[in-house]
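One protein chain is absent from this view; the other protein chains keep their places.
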Amino acid sequence: MPQPHQTMAAVTPDGVTVKGLDLVDDLIGAVPFTDMVHLEITGHLPAPGARAALDAVLVALTEHGTTATAVAVRLTDLGAPGALQGAVAAGLLGAGDRFLGALDGAARLLQEWPDDAEPDAHARRLAEEARSRRDRLPGLGHPVHTEGDPRTARLFAVADAAGLDPAPRERFLLLQHHAERAANRTLPVNVDGASAVLLTAAGIPWQVCRGIALVARAAGLVGHLWDEHRAPAAQAMLDAADAAAPYRAPEATK
Amino acid sequence: MPQPHQTMAAVTPDGVTVKGLDLVDDLIGAVPFTDMVHLEITGHLPAPGARAALDAVLVALTEHGTTATAVAVRLTDLGAPGALQGAVAAGLLGAGDRFLGALDGAARLLQEWPDDAEPDAHARRLAEEARSRRDRLPGLGHPVHTEGDPRTARLFAVADAAGLDPAPRERFLLLQHHAERAANRTLPVNVDGASAVLLTAAGIPWQVCRGIALVARAAGLVGHLWDEHRAPAAQAMLDAADAAAPYRAPEATK
Amino acid sequence: MPQPHQTMAAVTPDGVTVKGLDLVDDLIGAVPFTDMVHLEITGHLPAPGARAALDAVLVALTEHGTTATAVAVRLTDLGAPGALQGAVAAGLLGAGDRFLGALDGAARLLQEWPDDAEPDAHARRLAEEARSRRDRLPGLGHPVHTEGDPRTARLFAVADAAGLDPAPRERFLLLQHHAERAANRTLPVNVDGASAVLLTAAGIPWQVCRGIALVARAAGLVGHLWDEHRAPAAQAMLDAADAAAPYRAPEATK
Partner (left out) sequence: MPQPHQTMAAVTPDGVTVKGLDLVDDLIGAVPFTDMVHLEITGHLPAPGARAALDAVLVALTEHGTTATAVAVRLTDLGAPGALQGAVAAGLLGAGDRFLGALDGAARLLQEWPDDAEPDAHARRLAEEARSRRDRLPGLGHPVHTEGDPRTARLFAVADAAGLDPAPRERFLLLQHHAERAANRTLPVNVDGASAVLLTAAGIPWQVCRGIALVARAAGLVGHLWDEHRAPAAQAMLDAADAAAPYRAPEATK
């Protein structure tokens, strides 16, 4: 077992080294925040294509209106005003398997794709396996954007313009094709699927794709929190939630 | 500065010592959980009166219907099913200054009460100071239980039956009297005020009273979470919250 | 689909109904907190045996010294003093699959045990399946209490004294037997396994067993937090953690 260590940063009285780079000389004022996100995760600064992909995904995942996480942030602030970090944390806690599992799930399929497999046959097998366990392939379909997620085409256009490797997208479209055949209905690629394609092409490991989404959501949740401070809506949201599910006595209180 | 140490527990291969007691011989199967809560905080097992007070406060603070914290728990579970600890944590994060600040605030007033002060004059001064900074004394009034918090009389009856020191209650009633005079309206002692009285009489430091409430709320939130699993209501709550505060374009997007 | 509803509590201006009982008349001052925990989860007050089991499990799981969760609580308080709920939440977030997964995992095995199966054969099959996927059965073995978890025998003694159904324990000991044979080494029943036995006998659904543990841990974490306030150790812990894993430059910073 190697000696325990960390590879993130060394802090001395007169400097900070981050992943082998000098925070002051190489990073602050020299690179955009997106590059710093990339550096923290991969250990190196991004090539222009990877930066474009990461920017597009971060922008796409920042905001989606009154989500469960946005409401949780406002309700937490209602009870614990001032503890900004607590409200943001409460919001992030809801960014779990149901909302973000599709992102890393789709990225995992793409990153564990065997290079020697016949692509169409592999995609068909994955689609059929999912169907046989009454599951669905991640990154397809959307409860609101039923006719197609408007973010997807744009993300793919960014990938083209940035000159990213087209293989992940081709593979994901094969998955979509076989999933639609198996389900006998339209299953548009959603923002999670498209983000998985771009992050894979940009070299982000699937295990940490959810982390990218958390950074984006943190920004979105800070936005909702500040919106709440200027135009309070949490009490109205709480009252409506309360009314939407009234008390009913449990059936047996033996 | 003393050598850094902790006074909670020592764990060895064949035993666990908690606050000087043997977990196996002295605690498991020997004392109720309420005693364990008391031991963890004060370092000793409670006398019967303190146990009765602690039980009554814990029971009173466990459940209050569809609160902001209960909704946050359900919404978090919606996005991150299975991560029970995440949902409970999200709920506890809203148990902050607005909902629980009154508890430790009231306990602090009682525990910092100068023994040599003339009680009535001291209470009047506190009420007037609060009024002059447009603040209210903690533990008085309630948005729903406007005619009086039904839990208060019961908690005070428990204190009497348990033979607790009556001084904290007498002092708090003086505070109520002067707060009502200053505001020229009825300000019933709420559950936070009554809990502060009982916990003070039971010897719980004010700095940790909120911690007692967090234990009680943790139990309540686990209850809501399990209720959600059997009869899902989170999506209906979310839809209602969304509809209650529709999007309006910000005024200036310069 | 049934009309969305919740079965926890109704709050009116002059009363609170919890699970069909009156909070003021039936619960505060009338039942210990442990009963309230039981009521919140099962919808009814416990029989004496179930109360004894629940008390014993809650007491056993409250405290285990300087665990990862206890350190997280202290470190969080170091950066965010005063936000008690944030520190407790941070601690609970670490009470996840590795530490508490064994509890609900073991309870699930017991509660999904087919009544018509031959017990020994079923236990052997479970042990062999776990072994074949290089997994281990939950609730067995302990990194510190290698010769046997001292809490286990005591918990089982409580179950006997309380007259609980012996079937869950018998089944779990069969599991232990076959797990030990398959592994060819001693695998003592640990506190998670014993707690799963008691909670199963007490009628607590496996899906919510982790919630019981979270209530107990919340009390323990409040204890550590208050200990930290009186005898600060977090900075010393942080310095030691920092020194234990020094910076090493990542291998490739292309």
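Going in written order, the chains are labelled A, B and C, and every chain counts its residues from 1.
The definition used in the following text is that a contact is a pair of C-beta atoms (placed from the backbone, for glycine too) under 8 Å apart; a residue touches a chain by one contact, two chains touch by 3 or more.
Note that the coordinates shown come from a computational prediction; the quantities given were computed from them, not determined experimentally.
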Neighbouring shown chains of the undisplayed chain, as defined at the top: A, B, C
Of the residues B:57, B:102, B:179 or B:245, which one touches the chain left out of the display? B:245
Sites on chain B contacted by the missing partner chain, in the whole complex: 4-10, 17, 19-21, 43-44, 80, 83, 85-86, 89, 93, 244-254
Touch list for chain A against the chain that is not drawn: 2, 4-16, 18, 23-24, 27-29, 31-34, 36-37, 40-41, 52, 54-56, 58-60, 62-66, 70, 83-86, 88-90, 92-96, 100, 144-148, 150-151, 153-155, 157-158, 161, 205, 207-208, 210-212, 214-216, 218-220, 222-227, 229, 231-233, 235-237
Touch rule applied to chain C and the missing chain gives residues 65-69, 71-72, 75-83, 86-87, 89-90, 93-99, 233-234, 236-245, 247
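Heads up, the rule we're going with is that only the chains that are shown with their structure count from here on.
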From the C-alpha centres, identify the chain that is farthest from chain A. B
Can you identify the chain nearest the overall CA centroid, using each chain's own CA centroid? C
Based only on mean CA positions, could you tell me how far chain A sits from chain C in angstrom? 31
Among the residues of chain B, pick out those that touch two or more other chains and give their numbers. 65-66, 83, 86, 89-90, 93-96, 100, 233, 236-237
